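A protein chain is absent from this complex, but the other protein chains hold their places.
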Amino acid sequence: MSEQNKAIHEPLLRVVKRSESSMKQKIVVRAAAILLALIVDALFIFFITGLNPLAVYTTMFQGTFSTAMRFSWALRDLASLLLIGIALAPAFKMRFWNTGAEGQVLVGALATAAVMVYYGGKLPNWLLYTVMCAASVLAGALWGFIPAWFKAHFNTNETLFTLMMNYVAIQIVACCVNIWRGQASGLGKLNMKSKAGWFPQVFGQRYNINLIVVVLLVVLMYCYLRYSKQGYEIAVVGESENTARYAGINVGRVIIRTMIISGALCGLTGFLIVGGRDQTISTSTAGGNGFTAIIVAWLAKFNTFTMALISFLLIFLQKGAMEIASAYALNDFASDIIAGIILFFILGSEFFINYRLIIRGSHKEVC
Amino acid sequence: MDTLIAWILRAIPFGTIIMYGALGETLTQKSGNLNLGVPGIMYLGGFAGFASAYLYENTAANPSAFVTVVLALCCAFAASVIGGMIYSFLTITLRANQNVTGLALTTFGMGVANFFGVYILDGRTATQTMIYKTFQTKIPGLSAMGVPGQLIFGYGFMVYAAIVLAVILHIFLTRTRTGLNLRAVGENPATADASGINVTRYKYAATCIGAGISGLGGLYYVLDYNQGIWATTGQIEALGWLAVALVIFTTWKPLSAIWGSYLFGILYWLYQFLPTLMGFSVPGYVTDLIQMVPYVVTIAVLIITSLRKKRENQPPASLGLAYFREER
Partner (left out) sequence: MEYAIELRHITKTFGRVVANHNVSLAVRQGEILSLLGENGSGKTTLMNMISGIYYPDSGEIFVKGKPAEIRSPKDAYALGIGMVHQHFKLIDVFTAVENIALVLDKHEKYDLKAIKARARAICDKYAFDIDLDQKVYEMSVSQKQTLEIVKMLYRGAEILILDEPTAVLTPQETDKLFAVLRNMRADGKSIIIITHKLHEVLSISDRVSILRKGEYAGTVDTDMATEASLTELMVGKKVELNIERPEPVNRHLRLSVHNLSVTNAEGVRVLNNISFEAFSGEILGIAGISGNGQKELLEAIAGLQNVDPDSSVVYFPDDDRDSTAEQLIGKTPKSIRDMGVHLSFVPEDRLGMGLVGSMSMVDNMMLKSYGNGHSIFADRKAPRHLAEEIKESLGVVTPSINTPVSRLSGGNVQKVLVGREIADAPSVLMTAYAVRGLDINTSYTIYHLLNEQKQKGVAIIYVGEDLDVLVDLCDRILVLCDGHNNGIVDGRTTTKEELGLLMTALQENKGGAAR
């Protein structure tokens, strides 16, 4: 066969799996992706509004960093997002597509709210908190257990199952909110007078408890996944069920156990959001964070510390976009666009971490 | 009797929204792509359709109803196709995870539609009466022929277009070579590849056209169902997920989407009409629970199909998985 034949046979661009990519490479690729995304975002801002993108980014920066209060609000919202991300980490590490975090958070929040409504003022405070917490964890765990059980026994598609469970939860919450508000137009804060079930103020804010919990959980979940026996089992099941069986791991049991943990932590998030942040409940208590957290968990490759970074980036964008909105009389949906573009770029950049491109003829790598 | 008629008159337009969403997603999933960006795509379609009609009607000296409808349809389709292309490029070419990409697309589409919606209208609400009226135009003589005429012919043309589309999709998937090849790609891309089918091209085409069809659902929602009013609500998102549910409910069969979507419409409006029909009143909170029925039914279908393991009712075998040729 001549050289010519060979050349025809070889396509213009060839994709080859990278055998190895160094830490430096990974960081460079991701940083480049974020930078590119910010440039695209800047172009978007410029063409739509005619505003100077740099000025806009400066304004954006102020959304989070201009005052201590702003920063603390950003941390509060970060806590909600990150908590869900942490809750999802074990499920995703096991390659169980839990798209139902939104619903698991909601049922947890609902359980908390129910305890506040029915037992607020009737139980001593410490007991009330305990019951709220326990109820939310149980509710979330149940919401995680149901699809897991079917997955373990009948291999029912978990992506679609958990997705549907979200809406079941939303409707149940809508129903309860309807009951509790009675004739009023909205539910308002629960136990407004007695403040029963509201978290106590720590360092001046109720939601600071959420922050403490999230910091704790970042470390705990990291250790759980990294160092515990169960974390090890999760990793093996996620990589290869065949190997898991070879190692003597009961795959079905690990799936169910992990989803109970994932659901329970989502439920706990619901408890923290209601008790520490909102003191009320609505169908938007989870606020789409259940979906965003999926992206956070996936991009961070289940490392809770990386998750904290990505969550912070997203919250920063959100706050920044709100700031732009008020400063330039735009609207804060811009944050969704900006976040969307950044997510697309980061998702796309994974390709260049895992593969490299080879141009025909040369042995030079493109990336 | 009047209640029943009113119920059906509500259910069918509602069903039509999600029928478009589901038909597009069925086409997409048949190629093995699980696109969870349907809500975002429906937002894009709804917004693009509305915006084009708005801009045209407000700038043209003498806007024609026909042009505005065609323009809206084309823009909605095109905007949704762009959404589909973003998804395709990331998942097919760059092999990004399908679920995560779909969710990001939902965020993005929602953001784009809502941002520009507010931006263009400058915070006002606008009703596009002319295009709404055109979408609502009924067949003159037939819709006036008593109750049956009203029930069968009492809707805008998009309702009938959806049915026709479902039939076309059914024929396409079962009777044509391209449809057969597409199903092969979704079932077993390696075999399709070995048979000389260009897997990448099929996946791109199905996903983009599927997105375009889904986007028409958003268009129909805004310009017909919602009477030409653009409002930034979460409504479309819920409808988008319902469309995904419908795909599962119909076990990936376009023809079943016709009755399935109307059934979902009936279930959705159950809370308002059933109590009146039965002659008792139901407190508001029960209606919330009744609205959950479509999702519960979908879960039941999901479980039953996984239990019965009947091969015809399973998702396309390669659904959710990226394909690339074995590199040795």
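Letters A and B mark the chains in the order given here, with residues in each chain numbered from 1 onward.
Here is the rule we go by: a contact is a pair of C-beta atoms (placed from the backbone, for glycine too) under 8 Å apart; a residue touches a chain by one contact, two chains touch by 3 or more.
Nothing here was measured: the structure is a model prediction, and the numbers come from that model.
Undergrad: In the full complex, which of B:Cys74, B:Ala194 or B:Leu321 touches the chain missing from this view?
TA: B:Ala194
Undergrad: Could you please point out the subunit B residues that touch the chain left off the display?
TA: 175-177, 180-181, 183-184, 187-188, 190-192, 194-197, 311-312, 314, 317, 328
Undergrad: Touching the missing chain, which residues of subunit A?
TA: 1, 5, 9, 19-20, 223, 227-233, 235-236, 239-240, 242-243, 245-250
Note that in this section only the chains that are shown with their structure count from here on.
Undergrad: Tell me, which parts of subunit A touch subunit B in their complex?
TA: Counting only subunit A, the residues touching subunit B are 15-17, 48, 97, 99, 150, 154-157, 159-161, 163-168, 171-172, 174-176, 178-179, 284, 288, 291-292, 294-295, 298-299, 330-331, 333-341, 343-344, 347-348, 350-351, 354-355.
Undergrad: Which subunit B residues qualify as touching subunit A in the complex?
TA: Subunit B reaches subunit A through residues 34, 36, 86, 89-90, 94-97, 99-101, 103-112, 114-115, 118-119, 123, 232, 234, 238, 241-242, 244-245, 248, 283-286, 288-289, 291-292, 295-296, 298-299, 302-303, 306-307, 315, 320, 324, 327.
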